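One protein chain is absent from this view; the other protein chains keep their places.
Letters A, B and C mark the chains as written, and numbering starts fresh at 1 in each.
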Amino acid sequence: MVVVMNPGAPQAQLDAVVARIESAGAQAFVSRGLARTIIGVIGEPSLRTELNLSGMPGVSTVLQVSAPYKLVSSQAQAERSTVWVGPEGRAVPIGPGTFTLVAGPCAVESALQTLGAARLAAGAGATLLRGGAYKPRTSPLSFQGMGEDALKILADVREATGLYVVSEVIDPADVDLVASYADMILIGATNMQNFALLDSVGRRGKPVMLKRGMQATVDEWLLAAEYVAQRGNCQIVLCERGIRTFETATKATLDLSAIPLVQRLSHLPVVVDPTHCAGRRDLIVPLARAAIAAGADGLLVDVHPDPENALVDGPQALAGAELRELASAVRQLPPLMGRLPAQPCGQMASQTLS
Amino acid sequence: MVVVMNPGAPQAQLDAVVARIESAGAQAFVSRGLARTIIGVIGEPSLRTELNLSGMPGVSTVLQVSAPYKLVSSQAQAERSTVWVGPEGRAVPIGPGTFTLVAGPCAVESALQTLGAARLAAGAGATLLRGGAYKPRTSPLSFQGMGEDALKILADVREATGLYVVSEVIDPADVDLVASYADMILIGATNMQNFALLDSVGRRGKPVMLKRGMQATVDEWLLAAEYVAQRGNCQIVLCERGIRTFETATKATLDLSAIPLVQRLSHLPVVVDPTHCAGRRDLIVPLARAAIAAGADGLLVDVHPDPENALVDGPQALAGAELRELASAVRQLPPLMGRLPAQPCGQMASQTLS
Amino acid sequence: MVVVMNPGAPQAQLDAVVARIESAGAQAFVSRGLARTIIGVIGEPSLRTELNLSGMPGVSTVLQVSAPYKLVSSQAQAERSTVWVGPEGRAVPIGPGTFTLVAGPCAVESALQTLGAARLAAGAGATLLRGGAYKPRTSPLSFQGMGEDALKILADVREATGLYVVSEVIDPADVDLVASYADMILIGATNMQNFALLDSVGRRGKPVMLKRGMQATVDEWLLAAEYVAQRGNCQIVLCERGIRTFETATKATLDLSAIPLVQRLSHLPVVVDPTHCAGRRDLIVPLARAAIAAGADGLLVDVHPDPENALVDGPQALAGAELRELASAVRQLPPLMGRLPAQPCGQMASQTLS
Partner (left out) sequence: MVVVMNPGAPQAQLDAVVARIESAGAQAFVSRGLARTIIGVIGEPSLRTELNLSGMPGVSTVLQVSAPYKLVSSQAQAERSTVWVGPEGRAVPIGPGTFTLVAGPCAVESALQTLGAARLAAGAGATLLRGGAYKPRTSPLSFQGMGEDALKILADVREATGLYVVSEVIDPADVDLVASYADMILIGATNMQNFALLDSVGRRGKPVMLKRGMQATVDEWLLAAEYVAQRGNCQIVLCERGIRTFETATKATLDLSAIPLVQRLSHLPVVVDPTHCAGRRDLIVPLARAAIAAGADGLLVDVHPDPENALVDGPQALAGAELRELASAVRQLPPLMGRLPAQPCGQMASQTLS
């Protein structure tokens, strides 16, 4: 932390700031200049105290210099992590050296639709199946998901296809239920700072995919991951899905600079969801390609066997020609980035985990 | 809804769009121009169907023309609502014709601190006491609130001062507990789209203050209110507290145009929290004055008897000279806007409710 | 400036940074902590050198601690400035203690329309007349202004009404021409970082109104003013007109926190244009009231005698009932803020300048 004093702040104000820093058990290093004095603060103040330095007389600004997150930081662990999804011995990796496609319907609507989507997903190279049982919808009039019935369908489709299940939870009270069916829990963008949910998911100890909030800085995203990690669960995969900007031609602006950035700031894997930010099908494959080339550890996309009759986000679900293009990109580009090509589940396990 | 076709879209594509609209029980009005054809869609499609028109071949854009919210809309009720907080007969109004100051500590830290803050609040003209028992904090290392102990303190301070209590809830499982102590439930900005929480608060039927999310459009804010209203609870007060923009000189950009705007779009009362967007004490009073002049139905501010030792957001809490300035603005400006001046609780009740 | 080194950066990297700082004639103060070392940099590096410290090995971040502007800073002059518009002895002030209304048509369309607008403006309390001769339009198909013919009309209307003229320039080559007719030059939002124009206007030495760019931080706005001031022209009035955000219900988000903020950071007067950010007539008066209450030194609004036939921005021009409401706000609120009420030009001059 660095405290910048106002120009001409009197000695008494400086002394008061130094005293407050030292009373919290930290050290203050004072650098006096002609125009201003700055104070370097070294040492962690105790957890439950805010120093409130920025409100003290004579203080111009307080600048943070250390990353506010610890466990998820690349300083805590220099080597990038791999998160394993699925039962031990047959789990699917998300992390450096591999490339993982997570695909499936935005919402589970029926067994048939989910199975159809899962087969499309597997055909395109997916090893994990996404499917929503609880949908956070902007409008209370929209379809909110089938709940536990959807989770049962997902479990059945896992049996039939070998794809492990990623499913979203939106209520802390449902974490155990979702975790009993799914192999990985998804925390959606609107819930990135739902701290009760982060707490509950953190304590449950299942792999987690944490989407970035549309309003969240990279620091806040990593702090949300830190909540989960602090509860003892470090099996966290970050998912960039676009931030909210003034541009309305797309639903959100995919921030691909966040991929190399979080790979430098944190050891956690990071995947990209190009579906929901594009808001139109014809932009998804170019953005998926860009995500792979930016270094993402995987992709999350919507597929649907009949997008025109989808109950949620049909215009963004891939099928047909666009899905074939995606499959081709997922085969072709990851090897150029030093990653094993994505392959149907059984094969991948045997090749990459032996 | 208006569907805009691509220039030169063939008749078959147009027919398919019309067929889909009509199959959902709505009517399609086709206007053919030289360059483009547009289709007006009249009639509400059924709740659980998405028409997915934007993904159909030949469709350029789909434009919404009706407000997506219903119960909270000014079309549902032309007259602006008043929300009453507190026990019947002695409740405090928030709405047109009055001006309500809600003040208190960001977080309850002790009985003494809360009582001190409440007395400062009442002295400045507050009739409602804010005080956090559960704090949604960006970092897991920050003080997270005292929980039920804080709620007990708030109830005691209500006894001592006559100020009714507004307190935040962040977990749907805590709604009943908070509602058993507080007179009004606060939903914070990070939880505006926490749909499980909206559902739970909506079912509980206690007055609610709903803060706008930092990333939320006015439409999304009103849709969040619609969730609560749909569960049968229309005692909703909106609270503007700043949106996230590129400007970093303040923590958020207070959007005061939202005040007259939501007062035209909705019948719900709307108050302003100038504290957390300013991020520095010296901007709060000018923003509070601006909020009153923009037509707000009330203000929400942090006060603290000892801001320099506050555990949460001390640099933004008012005390001393700034609080006196705020009190003066709250006495002086609302009458010019056709509102009764805020007054200490007992008096206000006797004057305004007789 | 503060340089934050990476955790564990070796001594050689630290030495290199210190050497570079000292070679530019500045001083380096090193504070060593357990985890990190930070270096305070004191003394201005020479103008034509960039230190490029942020690209050096071992450097984590470089933080600016001084305001990057000098002449327009409140550190250069503690007392807030007044800018005088119009001929000496009869000029109109913009600054602390007074409140100035600038009103008129967005674009000059004819002598009759401009005279009509000017009379409406004067009736509402304006002492300065805005009127565009050169319009920066987003589309090349829109009306671009009447050029010098408009300037002649403005000069005639000044004769007829006593209102001094504020008019926009968009090409550095036109600065002399506009300055020969107008009493104050307006630099629009799209030109805030048109450095050739800032240079030309700075050298010309006429009072300037500098609108904030829709993408500009407060710091960048003040740096744009610094360009003008550096060329010898300190007669600068800032104008807040809304910044671009994700909210599309209004054309831009008026940032009223910028008013008290720039009044603390700078000595320059600051006015508010509520017209173009609202994008709809019914939000303008509430925003105008809020601007006065936030402490603005004046307002800039569009008035038009026949808004429905305006060639530019008719839906935002005030007339009739809304204009009367504005006039009432401009009479009523500034005195509460310690400012002389705005009055028709002759009277104001006699009262405030004697």
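By definition in this document, a contact is a pair of C-beta atoms (placed from the backbone, for glycine too) under 8 Å apart; a residue touches a chain by one contact, two chains touch by 3 or more.
All values derive from a computational prediction rather than experimental measurement.
In the whole complex the chain that is left out makes contact with A, B, C.
Which of A:20, A:289, A:304 or A:339 touches the hidden chain is settled by the complete complex: it is A:289. Residues of subunit A that touch the chain left out of the display are 215, 217-219, 243, 245-250, 253-261, 264, 277-278, 282-283, 286-287, 289-295, 332-333, 336. By the touch rule set out above, subunit B reaches the unshown chain at residues 2, 4, 7, 27, 29, 31-36, 38, 40, 42-43, 60-61, 63, 65-66, 75, 244-246, 248.
What subunit C contributes to its contact with the hidden chain is residues 20, 47-50, 52, 54-56, 68-69, 136-144, 170-174, 190-191, 193-197, 213-215, 220, 223, 226-227, 230, 244, 280-281, 307-316.
By our rule, only the chains that are shown with their structure count from here on.
Using the average of C-alpha coordinates as each chain's centre, C ends up farthest from subunit B. Subunit B has its Cα centroid 28 Å from the Cα centroid of subunit A.
One finds 40 Å separating the Cα centroids of subunit A and subunit C. Subunit C has its Cα centroid 32 Å from the Cα centroid of subunit B. Within subunit C, the positions touching two or more other chains are listed as 245-246, 248.
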